[in-house]
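Removed: one protein chain of the complex. Kept in place: all other protein chains.
Here is chain A:
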Amino acid sequence: MTADSLLAITVLWGFVFIYAVMATMDFGAGFWSMVYFNKEKTNATNIANRYLSPTWEVTNVFIVAIVIALVSFFPGATFILGTVLLLPGSFILILLALRSGFLVFSHVAKDYEKGLTYVSGISGFIIPALLMLVLPITHGGYIDVVNGVHQLNFGALFTSPNIYAFIGFAVSSTLFLSSLLLADYSNVADELEAYRVYRRDALILGPISLVTAFFIMLTLRAEANWLYTNMLDYLPFLIGSVLSFVVAGAALFLPSAKHKQRIGRPRLAVVAVTIQYLLASYAYGRAHLPYMIYPDVTIESGFTHPNTFRALFITYIVGFLILFPGFVYFWKLFMKDKRYLKQNES
């Protein structure tokens, strides 16, 4: 592994992590705005929409950024991945199109809001499960080579407990993370009813997501043992991850710092959970190296031309410098400005 290819895979991993957090928020918020659609008193749907409306577009750019980073840093992986992912990838695209379109439409066509919210809520719930499939597919085991063409073995895919563990983890994490973040968001907005609802959801879903995570490890042992043994080398990270989860849980029971009558410190919980996922995905990512697709493609064999990499990297730095103030401004307007958080939507 050269320094360049390590740097590239780190950037890619960073994008995947950011997208994972933003997308769980995005898809989860769509789901909750559907679930609480009829409970007007709690304002839970409004809170979800207030977060969702300005952010889904920005979140969507990250998924494009991942695909582009993958193709431009590791073109050697493109051929196999493109071939193998044709069907699952296309289904993800179709759902994504439905969901983005109907999300926007639901805000405009108020009379049909309910039906449109259902389309975007349900598709937003399935997408994370399909997206997550990409990970186990890269573990090998589900790819056959027929006449020199790599093909996805759907039979193996759908009979594998490991796959279902990943799907369960994707769905429960999406709902857990999003309810936690929305709890924090409604806490900042002083929406007490909504805060109570989302805090409760987070408390229920957190343990479920942890169980699915253990289930992944358990099934991984049988189905991708190379990865399992590698991951055990990073056991301290995994333990740290579980500890952060415990911290997050505890934070939801601490008395609030500013308001006597409220219970829980959701901001602290959000930070702890982010650290939890960061540690766990670092351990997973590290253990996955040097393979991109086991055993055919390593980050070395798939790596782009060094000249291209250097040019790309310069644009990353320049791009970051230009975009950073924009992100800060955006954050200030939608995540901090009380006028936005507290507005009463029609």
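Rule of thumb we're sticking to: a residue touches a chain if its C-beta (ideal position, glycine included) is under 8 Å from a C-beta of that chain, and two chains touch if they have at least 3 such contacts; residues count from 1.
Here, contacts and distances are computed from a predicted model.
Asks: Name the absent chain as its UniProt record does, using one of the following: "Cytochrome ubiquinol oxidase subunit I", "ABC transporter permease", "Histidine kinase/HSP90-like ATPase domain-containing protein" or "NADH-quinone oxidoreductase subunit D".
Replies: The record names the chain that does not appear here as "Cytochrome ubiquinol oxidase subunit I".
Asks: Can you work out which residue in A:G101, A:P161 or A:P290 touches the chain that's missing from view?
Replies: Touching the chain that is not displayed is residue A:G101.
Asks: Looking at A:L6, A:V67 or A:I122, which residue reaches the missing chain?
Replies: A:V67
Asks: Can you say which of A:A222, A:L235, A:L254 or A:L333 touches the chain missing from this structure?
Replies: For the chain that is not drawn, the touching residue is A:L333.
Asks: List every residue of chain A that touches the chain not included in the displayed model.
Replies: Answer for chain A: residues 49, 53-55, 57-58, 60-61, 63-65, 67-69, 71-76, 78-79, 81-83, 85-87, 89-90, 93-94, 96-105, 107-109, 111-112, 149, 151, 304-305, 307-308, 311-312, 315-316, 319, 322-323, 326-327, 329-330, 333-334, 337, 339-340, 343, 345-346 touch the chain left out.
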